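Got a structure here, written out as structure tokens. Questions coming.
Chains shown are a subset, placed as in the full complex.
By letter and in written order, the chains are A, B and C; residue numbering begins at 1 in each of them.
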Amino acid sequence: MHDYSSCVNTIPVGVLGASGYAGRELCALIARHPGLDLAFATANEQRGSVLRLGGRPTTLVGTDEAPLGDAALVFSALPHGASGEWVARARAAGARVVDLSNDLRIGNGTDDVPYGMPELNRWGIAEAPIVANPGCYPTAILLALAPFLKAGLVAPGACVDVVAASGVSGAGNSPKRELLFAEVSDDYRAYGVGNEHRHLNEMRAAVRTLGGDVDLLFTPHLLPVARGILATITLPLTRALDDPMGPWRAAYAHEPFIELADAPPTLREVAHRNVVRLHAVTPSHLRTPTVLLFAAIDNLVKGAAGQALQNANIMLGLDETAGLPA
Amino acid sequence: MHDYSSCVNTIPVGVLGASGYAGRELCALIARHPGLDLAFATANEQRGSVLRLGGRPTTLVGTDEAPLGDAALVFSALPHGASGEWVARARAAGARVVDLSNDLRIGNGTDDVPYGMPELNRWGIAEAPIVANPGCYPTAILLALAPFLKAGLVAPGACVDVVAASGVSGAGNSPKRELLFAEVSDDYRAYGVGNEHRHLNEMRAAVRTLGGDVDLLFTPHLLPVARGILATITLPLTRALDDPMGPWRAAYAHEPFIELADAPPTLREVAHRNVVRLHAVTPSHLRTPTVLLFAAIDNLVKGAAGQALQNANIMLGLDETAGLPA
Amino acid sequence: MHDYSSCVNTIPVGVLGASGYAGRELCALIARHPGLDLAFATANEQRGSVLRLGGRPTTLVGTDEAPLGDAALVFSALPHGASGEWVARARAAGARVVDLSNDLRIGNGTDDVPYGMPELNRWGIAEAPIVANPGCYPTAILLALAPFLKAGLVAPGACVDVVAASGVSGAGNSPKRELLFAEVSDDYRAYGVGNEHRHLNEMRAAVRTLGGDVDLLFTPHLLPVARGILATITLPLTRALDDPMGPWRAAYAHEPFIELADAPPTLREVAHRNVVRLHAVTPSHLRTPTVLLFAAIDNLVKGAAGQALQNANIMLGLDETAGLPA
């Protein structure tokens, strides 16, 4: 078991895919982590350039140059589709892996890799050789839904209506015309409408493991902000709740990264932090029992790099909160 | 009957409350209108300052100095609560009135004043002495819902889930801390949650007149953009539709200000235009027949000043589209 | 001579390069112009798609499919380097040309093509077969400087310090990582520093034709806005001026697109308008006579498409202000 409080014995970790937004955020978090040391970081297009993040400078290498065996744990922030192969290579080199892509997540054909959402599955993560880090939207949405589903509060067959909005960093930093500043600023739009978003399989599979026999209707939107996700969820209930936040209070009493708020959460409140901020309200004037849930995260932190580090902390026996901005 | 095509015979109109965003937009539209002439514009805090909008400069006067009788038609863009009294004074002075406040709208205790949504109520507007100009959110939402409700496609007792987002000009230009740039930028949040928004009475009353026996769940959000509203509406149907845009196609075939789009509408597409842009899709993977509707407007144009001018055009016997950017 | 007031006799014009920001703006302006008709518009990547701008829909064609001979005047908004060749082809087909690229502008090796800045060179434009439309920065800067230079108010050998800032549409809509929303938002930076911007040759050549024997130091910056340019110019004078706006007042008394403002101009004040808005002030506490000039334009209108249309109006004998938002 490692003791992160000593600066002498840091654990070497590596990052595959350090040029994307999630990979960059991960490298920055690792640089400030008291118990980890960045053994290598890869970025094919930027190989040779130097990453300066406060600690020791790191020269970016090509992915195929990564000294995988030098790391006790490897984070893969490679693109979907490309990641799975490198996860296998890192395993073969003896490293444990946190995979930030969706290649190995539940609902994508590979239900044997533990799903890295510590608040729902902490014990499955600790000993796992590989952990599939959840998607950004699923993180916000599932952490909001889980306590209600587990408590049997949602009627079988109900349609859970999820309208969500994300900052543009969620779409990555590959240059695309529709992501240019002059296109996104002053604008707001839905995309992947009609249940066509690639995160739906993941969410549906997770909802089933939580015992929910519900339909999901998921409508994401693109916001003119760089980072942040807000999910607005309409949840039909089997019975009215006196305290709509009660299920969360019970389930998340000791969770360091779950915040229950007195008012609807905002993106600014969660920016650069590894938290999910939640609020619930019972709408007036409705004939059927319903609760309205709000969940806000920073898509690059709790929705990607921060949660990946939280998983790594658990896997490496470190304090789960080490190096994570709360 | 006036003939707007002649520049000689323009009709004098006045604007009460020209300093707010809607009032300012209205003055700018009137200045470019071929058949109207701005007889006066009031703004208590800015009295004496000169409005230059391309045409003849107009010196702003205090509201109690307005020569109400000089105008054939008066627009009141005064604040809610204050407007009703001035509508009465303008009427007493012989002017017809378009009231942009919510004081006289249906659902606010005054169902005898025609509701100024031309696409739904054109004939009630033409001869009316006073017209209540609809709210911005209701304009987008009701124009999306009406053809479905009228066609009996929505099951009695259903809950219509409306998640909407608005640019900050919808909150007016009174200085409030939460509307400062340093607060709104990089942010996104829900407000008026739990069916507490003041536009709900108006929408509920309008829905009833359209024959809908449904519940509304309305959750507005504040966007970091200056102008624009997008409503995302989940509508449970009595039966699946082959063509989810069919009801609109039938109802709005000849409407100059309704646009049916092949993809979800964006705020940029409707900015500075007097249109509602609509898109519908049938979501996959749902057990109950459902359609997902999207409606985008510029909250200051079709959601306020533009629609007010559209109503005025109808009341004054002008071409309904005169002076309106389509 | 054409009479634009009759809708029957509109003049056919074509646009080469209608997919960029300037080309798109130009098509939109032409669609609202009372005396012009869009005969064709080209966009290689989008050929076959339909442009709907209020008037008759136009199907985009490839540049090599353009019926150049159908147009009395062709606008080329093709990229720098590619434009020159098509200007020649359009001429060969009998059309007159306004070239929005910098290929034929003064200072770029081709001083025989008239420089299309009507306020400085109206008579050279009227009969020209080809007009080189000025760059966006040069438009703002030269219109501010010209009356001071022509009046001999700037000391020979002085260094004119121009710090300017532009919205990102000035960089075009080719997808580049550094222009992504997540990069540009919340940011501000200088670029092309040390007199390396490609507009400098054009500005230097123009300054010489205005009789100025001065050095230019030009430092452009990238703003997190979609459109607009503000130039802040420090101009050392031969003598102190009682009225720092005097030279403009004298030179621009009858110019429809030059606005003299009582306070520093803002980007919002000029957005979507074909104007240059100017303000000057004499700074206190300086030992040498100096005036501080501010010039704001919409880079896509007065800085590109609007000025191109202004030039075309002059070339075609139309009212110079026809179809241009003032």
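What we mean here is this: a residue touches a chain if its C-beta (ideal position, glycine included) is under 8 Å from a C-beta of that chain, and two chains touch if they have at least 3 such contacts.
Predicted, not measured: the structure shown is a model, and the values here were computed from it.
Counting every copy of the one repeated chain, the full complex in this structure comes to 4, with 3 of them shown.
Just so it is clear, only the chains that are shown with their structure count from here on.
With chains reduced to the mean position of their C-alpha atoms, the one farthest from chain C is A.
Distance from per-chain Cα centroids to the pooled protein Cα centroid is smallest for B. Between the CA-based centres of chain B and chain C the separation comes to 36 Å, rounded to the whole angstrom. Centroid to centroid, with C-alpha atoms defining each point, chain A and chain C lie 47 Å apart. One inter-chain figure worth recording: chain A and chain B are separated by 40 Å, centre to centre, where each centre is the mean of the chain's CA atoms. For chain A, residues touching at least two other chains, in rising order: 183, 185-186, 224-227. Chain A meets chain C in the complex at residues 21, 167-169, 173-177, 179-186, 224-227. The touching residues of chain A, counted against chain B in their complex, run 157, 159, 161, 163, 165, 183, 185-191, 193-196, 200, 204, 215-217, 219, 221, 223-228, 230, 232, 234, 236, 264-268, 271, 281-288, 290, 292, 294.
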